[in-house]
Structures are given as C-alpha cells and as structure tokens.
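The structure appears below as structure tokens.
For this depiction, one protein chain was excluded, whereas all remaining protein chains were kept in their positions.
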Amino acid sequence: MESTRRKLLKAGWGLGLLAAFGAALVKPGRALAAWNKGAFEAKTMADGMKALGVANAVESSEIVIHAPQIAENGAVVPIDVTSNIPGTSSISVFIEKNPFPYTGTFDFAQGAIAFVHLRAKLGETTPVRAVVVAGGKYYTTAKEVKVTIGGCGG
Amino acid sequence: MRLASAGLLAGAALALLTSCAMQPRDHRPEALAMMKRDFHARGIAGMDRLNEDAVQAACNKYGDNPPRDVAENLQKAQVATIKWPADGKLLGDWKAGERIAQNGRGMSWSDKGGVGGSCYNCHQIGPGESSFGTIGPSLYRFGKLRGYGADMQRYAYGKIYNAKAYNLCSQMPRMGHVGALTEQQMKDLTALLMDPASPVNQ
Amino acid sequence: MADPMKIRATLQGDVADVRVLMAHPMETGQRKQGDKVVPLHFIQNVTAQLNGATVFSADISQSISRNPVFAFKVKGAKAGDKVVITWQDNTGDKRTDETTVRAAGS
Partner (left out) sequence: MRHALVLGIAAALAAAPWPQAAAQAPDPTAAEFDKFREKMEETNPAELFEAKGEELWRARRGPKNASLEQCDLGLGPGVVKGAYAQMPRYFADVDRVMDAEARIVHCMVALQGFKYEDLAKQPFSNATRTPDPVSITTYVAAQSGGMKLAAPQNHPKERATYEAGKAIFFYRAGAFDFSCASCHGEDGQRIRTQPLPNFTKPDQAIRAAQGWPGYRMTGGVMHTLQWRMNDCFRQQRFPEPAYASETLSALLAYLTVNANGHVYRGPGIKR
C-alpha cells in the first residue's frame, strides 16, 4: 500500500485525485495494489525491498518473529510474526537465502491484530526477515533459522 | 489374494503355537515363514536378503550377545574377508571421503547398487556437520586422539570394510564386504578419519 | 476444481482466532517429476472478510509451503460472525469457503 501511495505521489498525481481514491487507499485491501511481480521475482532481498518501496527501515525489537532455531524440515517451517508497533498496517516476510526472497505481505484492517502465522519453504539456513509498515514508516527485524538434514538421506 | 490366504497358510503353525503357549518358545520360524510369503524382490533387493548369513544367524540367535567361542570363530572368518588394497596405500582423499560420508543412499531397492557411506546417519565426524546421528560413537578427532600410525590406518580401513571382523554383532554395515563401497571410496573415508589435514583432526 | 478449505474461527474473549488450511500444491517451478519440470503453480492472493469487511489480505509467493496454513486474529468479533476466505492462484483458479465464529469449547 505504502509503495502504491508513494508511486502515485511521485508520478505527480494531484492531491485531489488522491482524496478521491482516499477511501480505497486507506483500506489496505488488495483491490488496488496488484500482485507485485517485480518484488516477487527479485532474486535478492535488497532488490525485493526496493521493488516493494521499502526504504529506511528501522531495526525494532517491537517486532517478534517466533520460528524454530533449527527447523525439523526446511519444506515446512512455521513462522509467527507479531508487531507490537502501534498502527501496524502490514507485515512483509523475506527469506533471505531463498531463490526469490520476497515471500509475502500480510495486510491488517478493521480490527485485525498485527499477527500472522505462516509456513514457508526454506532452501537452506537463512535469516527470516520481517518488515512492518506502521504510520507510513518501515520497521524491521530478523531471525536466523537453521536448516539441516533430518532423516536417513536415502 | 494375499489378504485372505495369509491366514490359511499360517493356520497350522499357529495351531501348534497355541497348543504350547505355556512354554516360552521361539517364534522366529513362523515369523520368517510369514516374511517369505509376504515379501517380494524389488530392484537390486532380492529375496535372498531375507536369509541369514552365519554372522546374522549367530547375532539373531543370541540376541547380539553370542558366547565368546562362537563370536571369536566367526570374527576370524570375517577378518579373512577383508581385501586390503594391492598398492598397500590406505589413505585416499579426505574431501571425497566427506562427500561419501554425507551420502545416505545405496543398496536399497531404489538404488542401482552402492552409492554413499551413510556415515553421518550414525556418527559425528567432521566439525562442520551438526546434523549427525548417535547410533555409532563419535569419530570426531579420530586420528588426532588415537594417533596416525599404520596400525590405526589398518583398523579404520578394516572396520569400514567389515565391522563384524572387530565386533561380531556391531550395528555397523560391512561396507566393503557387501560391495556397498569401492576400494577407492573406503580409502577416501579412511583419509577423512586418519589424514592429519582432514578437518576431522583439527 | 480445488478441494475445500478447512477454516476454524474460535473466539477468545472478543478476539477471533482464525486458522485456515488450503489444499494446493504450491509448485515452485523447480521440482522435477521424471525429467519434466513441474510448472510454477501457486496461490498468489488470499483475502478474508468478517461480516463482509476485509480484515486480512495477503499477497504471497511460491515459497509458502504446499497445502498452505495461515492464522490471523481479529479483535471485536463475536460468536456467529461470518468469516469468508478466498484464494486465487497464478493460473486464475479460485476458491471461496466460509464458516462462522464459534465460542471457545463449543
């Protein structure tokens, strides 16, 4: 959402037009923002963030990532992200060493609490990074998840 | 159909079983008969694999704890199976050895033959691999702790070739004896354990 | 046609704990079957509504595990509220299922 708004502003759209779209923009539904192909197809986390419009993200201990230190199986790694930052409107997740690190953005509205549980594929030991949007600013934290060989390997 | 016929086939044996249920008895003959009915060969895993060889028979019979004389005789025969490299060299390339130790494939019905050593499934070995099993003892610093002498090299190579030559009912497979590893692969594994330059000995 | 989702929405105080299971292969486009690469096939978008209002929405990638599971929480919910969840994948396939919020233990 934030990126959409920024792009609109950058593109020189007038405030009037923005106001007209205001209702739709405030609601962080996905109706307006299309699936961000550029961000999802980026091969590095930095490029993914850029395509998503993330800038000047501040490290924050108010974001809590609950994920295993060592995953039983990289194919299904449970990840909980909670943001305790007031006004959180979305949480994005990046799995830094995956071929396509940007994994998703979760938007909250109408009473939804800034929390999401998801299960992701981790190709190898990697930091899992969360980026939170709150009050138009970006906040971030990361947690390392170790992926090892579990069974007989045969 | 297997489902229904199995019961009929087992009938006689089971009738016998129930008639003398008061005494502890050996259920292995019926169990083996059941397995021979129910298993089929697949790929390289033939039905002959259900048959015990002398070592397996002794370990099965005595619950992995055979009497000393039985064990010693069989162990000597196992020592005699070890084919030592003709060139007399036991140390290969530890880097190749690490890859062989990591590989858990080989000798199953989904393999074409021997592949890897499956070593990390059961042993701690190199310091860089934290995902290791604990069925076998740790081999970390194998050479550093025991010395790099010729006898220890022979022991390492021989143990990989045929673990039963050293401990009759060891849980370790006889990698050379059954053809799961080639001579070069076993040399490479010996180097992984015994080469002073191997990360195992740092 | 895709198999139905399993949705559970349980009330804890005035917070609805919503968990959803989706039947989807989430193919990464990297997996081989025989010597053929299985094409990319994954859910791209998930939206959830509580009594008609969108409360949670997600854009996701093929990094989400096969048969995806998500959980989220909505404050101010009450027993009987309607939860509707929709997903859409990269082939345009879609699925919508619904449930009602239940009090814990009921």
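As written, the chain order gives the labels A, B and C, with residue 1 at the start of each chain.
The rule we apply is simple: a contact is a pair of C-beta atoms (placed from the backbone, for glycine too) under 8 Å apart; a residue touches a chain by one contact, two chains touch by 3 or more.
In this text the structure is predicted, and so the values were computed from the model without any measurement.
Novice: Omitted chain: which shown chains does it touch?
Specialist: It touches the following shown chains in the full complex: A, B, C.
Novice: Can you tell me which of A:Ala51, A:Val64, A:Ile85 or A:Ile149 touches the chain that was removed from the display?
Specialist: Of the candidates A:Ala51, A:Val64, A:Ile85 or A:Ile149, A:Ile149 is in touch with the missing chain.
Novice: Which positions on subunit B touch the chain that was left off?
Specialist: 1-4, 6-8, 10-11, 14, 17-18, 21, 27-28, 30-32, 34-35, 37-42, 45-47, 49-52, 55-56, 59-60, 63, 75-76, 79-80, 107-110, 120-122, 124, 131-135, 137-138, 140-141, 145-146, 151-152, 154-155, 158, 164-167, 171, 173-174, 178, 180
Novice: Just checking the interface: what residues of subunit A touch the absent partner chain?
Specialist: 68-73, 75-76, 78, 117, 119, 148-154
Novice: For subunit C, enumerate the residues touching the unshown chain of the complex.
Specialist: 3-4, 6, 8, 19, 21, 23, 25-26, 31, 33, 38, 65-67, 69, 71
FYI, only the chains that are shown with their structure count from here on.
Novice: If you average the CA atoms of subunit A and of subunit C, how many Å lie between those two points?
Specialist: Using C-alpha averages as centres, the distance is 17 Å.
Novice: How far is the middle of subunit A from the middle of subunit B, if each middle is the mean of its Cα atoms, in Å?
Specialist: Measuring from centre to centre gives 49 Å for this pair.
Novice: Find every residue in subunit A that makes contact with two or more other chains and list them.
Specialist: Residues of subunit A never touch two or more of the other chains.
Novice: Residues of subunit B that contact two or more other chains, please.
Specialist: Answer for subunit B, listing residues that touch two or more other chains: there are none.
Novice: Show me the residue ranges of subunit A that touch subunit B in the complex, using the header's touch definition.
Specialist: 148-150, 152-154
Novice: Could you please specify the touching residues of subunit B with respect to subunit A in the complex?
Specialist: Going by the criterion above, the answer is residues 102-106, 108, 110-111, 118, 120-121, 130-131.
Novice: Quick check on the complex: what are the subunit C residues that touch subunit A?
Specialist: For this pair, the touching residues of subunit C are 15, 19, 28, 30, 44-45, 47, 50, 53-66, 68-77.
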